[in-house]
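Heads up, one of the protein chains got dropped from this complex, but the rest are sitting where they should.
Now for chain A:
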Amino acid sequence: MGNKQTIFTDEQLDAYQDCTFFTRKEILRLHGRYHELAPHLVPMDYTNEPDVTIPLALIVSMPELNENPFRNRIVESFSEDGAGNLSFNDFVDMFSVLSETAPRELKAIYAFKIYDFNVDNFLCKEDLEKTLNKLTREELSPEEVTLVCEKAIEEADLDGDSKLSFADFENMITRAPDFLSTFHIRI
């Protein structure tokens, strides 16, 4: 890295490159962004893998996430402790899945997690209602919300259990070609 301060060792960068969809330059850029979020918490030197996490409130203040209606869910889905605290590795994970090159299956898994508000491994009506309210600023009447959600379930539910399992969800995703490009956050 020449005259620059060493942030990661070459081995670390290799590991990041092999396990995520980022190049080393992007990893370094991500580290910069991560460092920016909490300069007093995050050290510049990551060669000894410090155990640092950044709380959800700081993460969602990133301009990339700030306006996203699902920002809290996204961060929670990727945080190892579940409460939304992200270590740098989680942070990299998050943007790796949301990067352009991540495959559809991987994206689908995490999208499912994000939409599964009550974490029951199904997208039930309740989840869809929450999603809808987040997407429409809660301006639809309760009847309309119910109607829309019922319709959505009816459309996508293949096995007739009136909630969407991951299989249903993935089936829907494969038929929605835009998903790959829209489930994507540029960093």
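As a convention for this text, contacts are C-beta pairs under 8 Å (C-beta built on N, C-alpha and C of every residue); 3 or more make two chains touch, one makes a residue touch a chain; residues count from 1.
Basically, contacts and distances are computed from a predicted model.
Trainee: Could you check which of "WD repeat-containing protein 89", "Transmembrane channel-like protein", "Histidine-containing phosphotransfer protein" or "Geranylgeranyl transferase type-2 subunit beta" matches the UniProt name for the chain that's left out?
Mentor: For the chain missing from the view, the UniProt record says "Transmembrane channel-like protein".
Trainee: Applying the definition given at the start, please give the residues of chain A touching the unseen chain.
Mentor: Where chain A meets the chain not shown: residues 10, 14-21, 23-26, 63-70, 76-84, 89-90, 92-93, 96, 98, 103, 105-106, 109-113, 115-116, 118-121, 123, 128, 131-132, 135-137, 139-140, 144, 147-149, 151-153, 155-156, 158-161, 164-167, 169-186.
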